[in-house]
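Have a look at the structure below, then the notes.
A single protein chain has been omitted from the complex, and every remaining protein chain is retained in its original position.
Up next, subunit A:
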């Protein structure tokens, strides 16, 4: 037996068991032949998927893993933790149970993903050694024979092995143990050979002398982009994601990735996006080869420009949106769109900045405050029930007398969303204090029926 799913494990089957024994244990067991070639192909497909969506440097790590160099890519996904959990969730949504880890080195991440026991692990920089210490030595990617021999000698954890003198270990087991330890601790570099899609649009330039100055990199970036755009034009494509890979003389790779909201083939605009990111590249002792690939390309047909005689077109801001999105991250650039909901905090949704526009807006004439508190803050009030505004209220330690008030505006919460909103009601008032400051306050409940809410008062927004 080479693999077993959760149901099989529950039935007491283990990997490594002879198939006949398994069939004897579970009558009517369905056994499928292992197909390592199809497995490898599937892994390759997953790697390509990750290449297009997550990071420019991705490789399959057979038999069951992917290795991703996420340096410089995590901010586009909202930070390392968010990136990792959303990745695991996306795999889960497509039926693949995945465990993931981020660490300083390939070895450490490999070990933590398989042996840390949690679906998503982020090891902070510099703490790989501490994280690895308690993991079993099987996490080190050693040959099974060596692992068994080490067990015989009494080694269980990586920490025990790491504190041993190297020479006797090397004498007995060869160089593999020391190399794997160094790779896991990040002492020895382990470059990732990134996977490439077969029909990838890619241009490459090798330098006779390594380059390092930012201006030189920028100049060659522009040349590469021009060449890539010609290639894209020949195929009728536009780039949505570009990866620029730098192969350094010390055999490590650095990458920068830029994305655009719509397919683009404009060399000036693309090189501007890439040159914006050059400061993030550490050329080290020099860069030998630069490779530029359009990882995600979509058909882009030439289109006719609107004549200025007909009407003056509204200026195109998609290039600005791309520049800003690559700088602050796609999630930090958005528009608000109306949602048909009476509950104020649910009435707005964030949509991508270049989402198709419509003229829709919010309905209703009741004034809304320009500032909405992230969550309503409780206030102390004195008010006549059931539907009078407060006479005074205290918010953040300041007592204010209510001079004028408008309301109540009764909002029913959404019973179809949650059970405790079944009969919940909010009565909103717009109140003005002596100094003219205007606030949006509400009472949870209709003032009569305790079923509808706690009858406590909250401040929800500030009017201008």
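To be clear about the criterion, a residue touches a chain if its C-beta (ideal position, glycine included) is under 8 Å from a C-beta of that chain, and two chains touch if they have at least 3 such contacts; residues count from 1.
FYI, contacts and distances are computed from a predicted model.
Note on the omitted subunit: UniProt lists it as "Damage-inducible protein", one of the names in "Pyruvate synthase", "Amidase", "4Fe-4S ferredoxin-type domain-containing protein" or "Damage-inducible protein".
Of the listed positions A:405, A:425 or A:441, the one in contact with the omitted chain in the full complex is A:405.
Of the candidate positions A:141, A:368, A:410 or A:456, contact with the hidden chain is made by A:368. When you scan A:71, A:277, A:323 or A:394 for touch with the missing chain, the hit is A:323.
From the options A:90, A:219 or A:438, the residue with contact to the chain not on display is A:438.
Here one chain is not drawn; of A:263, A:283, A:447 or A:461, the residue touching it is A:461. When the whole complex is considered, the residue among A:216, A:251 or A:332 that touches the unshown chain is A:332. Where subunit A meets the chain that is not shown, the touching residues are 314-317, 319-321, 323-324, 327-328, 332-338, 344, 347-348, 353, 357-362, 367-374, 403-406, 430-432, 434-438, 461-464.
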